[in-house]
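Excluded from the complex is one protein chain; the other protein chains are retained at their positions.
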Amino acid sequence: MRKWIYWLVAIAALAGLQASLKGLIGAYNYQIVILVGINIILAVSLNLINGVTGQFSIGHAGFYAVGAYASASVVFYGGPSIRAAVAFLPAMAQDGVLLLMGSFAAAITAGLAGLAVGIPSLRLRGDYLAIVTLGFGEIIRVLILNLDVIGGSRGFSGIPQLSNFFWVYLAVLITIISIHNLVHSSYGRAFVSVRDDEIAAEAMGVDTTRIKVMSFVISSMFAGIAGSLFGHYTMYLHPNSFLFTTSFNIIIMIVIGGLGSIEGAVLGAILITIILEVFREFGAMRLVNFSILLVLIMLYRPQGLLGTWTLFKKRDRAAPAN
Amino acid sequence: MGILDIKACTKRFGGLVAVKDLNMALQPGDLYGLIGPNGAGKTTIFNLITGVYAPDEGSIELDGTAIHRWKPAAIARLGMSRTFQNIRLFQSMTVLENVKLARHMRKKQGLFDAIVRTEKLKEEEKEVEHDAYELLKIFNLDTRAHELASNLPYGSQRRLEITRALATKPKVLLLDEPAAGMNPQEARELMRLIQWSRDQFQITILLVEHNMQVVMGVCEKIQVVDYGETIALGSPREIQGDPKVIEAYLGGA
Partner (left out) sequence: MATFLQQLINGISQGSAYALIALGYTMVYGVLRLINFAHGDVYMFGAYMGFYLANNKWIQSNVGTSTAGAVVVMVGAMALSAGLGIVIERFAYRPGRSGARFTLAFWLGIVGAGIGHLVHPSLISLAIGALGGILVGVILEQTGLRPVRQNSRLSLLIIAIGVSLVLENGGQQVFGVDPKFFPQIISTTLWHVGELTIDSQKVIVLAVSILLMLLLNLFVKYTRTGKAMRAVSFNLDAARLMGINTDRIIALTFAIGSALAAAGGILVSLLYPKIDPLMGIMPGLKAFVAAVLGGIGNITGAMLGGLIVGMAEVMAVGYGQSTYRDAIAFIILILILLLKPAGIMGKGVVEKV
């Protein structure tokens, strides 16, 4: 019962902020806050596969793209009929229904894409998985470039703006709590066992391929939701938003914060999003410094900024041993 | 019909015949020793039984089910558990978590339960944790339950591996050189614990050792292999006097 009260309070708080935030911090900062939220979802979800399960995916942007385009298509092409079906609702609630349906489609499509990539490739060794996921991301991008119904190389424009601070941060909350719960369940132990020692995990009855695919699909679904929120915020999608540099940025977020830790992923997402936004107006030299910082952190503090520090009561979970 | 039956198994690696025409039959409740000098093929036999390798010829049956084409996880689910010669604990998990993981394959919770943290999950977690503690107490590890497995001293890590294997509730437990790296005192204690576990949990244990003294004290039946072939089979007393065994161990010098 207490759970529901928490959720109601959170929703009320988000709605309150939604009403006042833009006025308080201005449109530019508001946009950064939205981007931070979307990146938190991406980082926390990628952390599940890269940090917790110990598989190395560098194609997260691919699933992000799949979700973004899936949701945008559903809303763009199916929007009018969905709106007609729920015409009795006030306009704001109609928007919500549309966004939920779009995000649902995004999660399912991205999850299926994850399944399609995961089943064949998760049997492969780490480096190969890395390069397959990277290749998959590129293939998705090239496919989108060639699909005219979703804008092709012109980009997909005319997507209605449905997501805002409220929806993005509701999704952030759901993502963090879901993944936190998952990591602290029997599945979570299975994920970590695969990361620590696959052979021992198999010997203990853990179907390692299944566990890896599961982690991969869940991670992809959340990336898809992030994509949906992104598309319905910016109202325009272009394949170049999903280059593999996007994947690299998400990796940097989870590594800077500390691989395997949800708090680290959140911190990393906040830091990197802000740094990249601030750097945007300066020259390449700032980006050079940013990349050097990444190298130095890996050399001098490979466990990330947070290391094994945790916000929650230590419930038997530690960061990966090198 | 025994609990574990190996019939005419052969395994080759390239030109090398690691295991040749091996037969082995364990009856329920056996404490069975598999010994042989270094490089005799003992670990390969273990890997065949647990599904890490598939035999080129022959069959392996666990409790009447042919398992020699199965994956390790499936064999584990059917009721076989093992420890490793070079300890393979989950280093970044705590002692308690290592033991709890062993229950993953018998979990009742679904993904939904896990994500939403339903009452069903909480109850199961409580039960799993309780059982894990009970086992840890038996093996004297409960006081260190929340430490990282990698922080335990060597001997405790070995004990933890056995605890984890037992937590899967196996029918057959395979121990790969459990006393390796222990002093005689520790080894004797461990052997007593192994014997006790067999009686307490009513399981069958297959033990690999190359230290003869250890095996002699605890096993009732012993099979000796050398160059992948069985050279002797019998009670400890019979084995001790067997000239072929003596020759294998002394290198025929």
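Lettered A and B in written order, each chain numbered from 1.
Quick note on the criterion: contacts are C-beta pairs under 8 Å (C-beta built on N, C-alpha and C of every residue); 3 or more make two chains touch, one makes a residue touch a chain.
Fair warning: this is a prediction, and the values are worked out from it, not measured in the lab.
Only one of A:Val52, A:Leu259 or A:Leu306 touches the absent chain when the whole complex is considered: A:Leu259.
For the chain missing from the display, the contacting residue among B:Asn47, B:Ser81 or B:Thr204 is B:Asn47, taking the whole complex into account. Remark: the omitted chain is touched by one listed residue; of A:Val74, A:Ala113, A:Ala130 or A:Val217 this is A:Ala130. Summary of contacts with the chain left out: across A:Leu8, A:Val86 or A:Ile139, the touching residue is A:Ile139. Residues of chain A that touch the chain left out of view are 50, 56, 120-121, 123-128, 130-132, 134-136, 138-139, 142-143, 145-146, 199, 248, 251-252, 255, 259, 283-285, 287-292, 294-296, 298-302, 322.
In this text, only the chains that are shown with their structure count from here on.
Between the Cα centres of chain A and chain B there is a gap of 41 Å. On the chain A side of its complex with chain B, the touching residues are 178, 181-182, 185-190, 192-193, 195-197, 199-208, 214, 218, 260, 316, 318-321. Partner chain A is touched in their complex by these residues of chain B: 50, 52, 71-74, 76-77, 81-82, 84, 88-94, 96-97, 100-105, 107, 109, 111, 113-117, 121, 124-125, 128, 146, 148, 150, 164-165, 168.
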